[in-house]
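All protein chains but one are shown in place.
On to chain A.
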């Protein structure tokens, strides 16, 4: 587990700072907002936090199987590579807004990339 990246980004505090900004971007992005338009925004935000913790290389319990199971209903609705790219793009924009360096943003994107095939059920 790459805890160094998580700590370098600011640990849990950084995740807290990022989660509202990120979720707001995602909900405002017409390409993907439908997938995130959960009635229960709090539960959705908790999921975003778990996702960002993972993307930052922090402590998380996700397995590839969880990723597959958790996104299967979205894949059935048409979730594909373009949506995955849009999410990563929004995450990068969030980090940029928080003045995170390009070097770390690339690392986060690379971590996200490792989940692509599981998320998309490939």
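Structure notes:
Going forward, a contact is a pair of C-beta atoms (placed from the backbone, for glycine too) under 8 Å apart; a residue touches a chain by one contact, two chains touch by 3 or more; residues count from 1.
As a convention for this text, contacts and distances are computed from a predicted model.
One chain of this complex is left out of the view, and of "Ferredoxin-NADP reductase", "ABC transporter permease subunit", "Transketolase" or "Oxidoreductase", the protein name its UniProt record gives is "Ferredoxin-NADP reductase". Interface note: of A:50, A:67, A:88 or A:105, the residue touching the hidden chain in the full complex is A:50.
Residues of chain A that touch the chain left out of view are 12, 16, 20, 23-24, 27-28, 37, 39-43, 45-47, 49-50, 53, 59-61.
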